[in-house]
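All protein chains but one are shown at their positions in the complex.
Here is chain A:
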């Protein structure tokens, strides 16, 4: 009797919030997500992947970051079950894409960087074709496709040929295509390219929601600020190797901040008076004038940033904005680039 009451308590509590998804469906199935160990793959003499280790958690968005030619696309092809790795171990939702390809593919949604469409087919037909290819019963497929078209805001283009779609709309259709069979694991190769700002926001919210439902989302992108807003984890890839697989945002790392003031000369005068070193944000050599402008500052840790802002405002500096000049991901990425060169 009491157990029933107890049942209601925790069961009724979490659902209203969107968050419990991972905690309820993610935790009972430990091997979910993507696990990669010592992955190597070369094309002739080119080592596209040269020792990749990564883990993408279920219920989280993992960013895959790296310069051009660092092996991101090759890695995603291996994960999607299209390429045999030379060595290493891959598990997609607990399945090996080489040994048990069908089981892995049934759970994987892959969106390639270049999504070709059958230009003469309508968006609806494209999605229905893929639903059929994933063996979804027709009646179920129709509702699923309508749902997806609404999700990616292509309902009004549903019955027009894909050739009239813009690049961004095609990209959205490609995303819907990857989602058609409700995959547990999503592999997205540059999903944001070609998207307008509104669609980017939609994409971010959608990926967030999918992750909250307990799915594994692995996103590669060059738009680091985008990734930063949606990613929980990050994996850095350089020359076919995972360089680091986390962004250290906890410690007081030195970081560049951007300060904009209504009167730039007042701001620089105050900064100089408190002994801060600053540099103009536009590389101009003209001395600061009493016009709106910005400077860049090197600060170690959020603590000192907060202190600086408080002092500046207290000192009467007309501050317009004060924010980190670069995202954490970008900073980590650039640091990576420095290591490399």
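Basically, a residue touches a chain if its C-beta (ideal position, glycine included) is under 8 Å from a C-beta of that chain, and two chains touch if they have at least 3 such contacts; residues count from 1.
We adopt the following convention: contacts and distances are computed from a predicted model.
Novice: Among "Putative membrane protein (TIGR02226 family)", "Sarcosine oxidase, gamma subunit family", "ABC transporter permease" or "Dissimilatory-type sulfite reductase subunit alpha", find the name that the UniProt record gives to the complex chain excluded from display.
Specialist: "ABC transporter permease"
Novice: Which of A:110, A:236, A:257 or A:322 sits in contact with the chain that's absent?
Specialist: Only one of A:110, A:236, A:257 or A:322 touches the chain omitted from view, namely A:110.
Novice: Check each of A:34, A:75, A:136 or A:243 against the chain that is not shown and name the one that touches it.
Specialist: A:136
Novice: For chain A, which residues lie in contact with the unshown chain of the complex?
Specialist: Contact residues on chain A toward the absent chain are 2-3, 6-7, 10-11, 24-25, 28-29, 43, 73, 77-78, 80-84, 97-98, 101-103, 105-108, 110, 112-121, 125, 129-130, 132-136, 161, 177, 181-182, 184.
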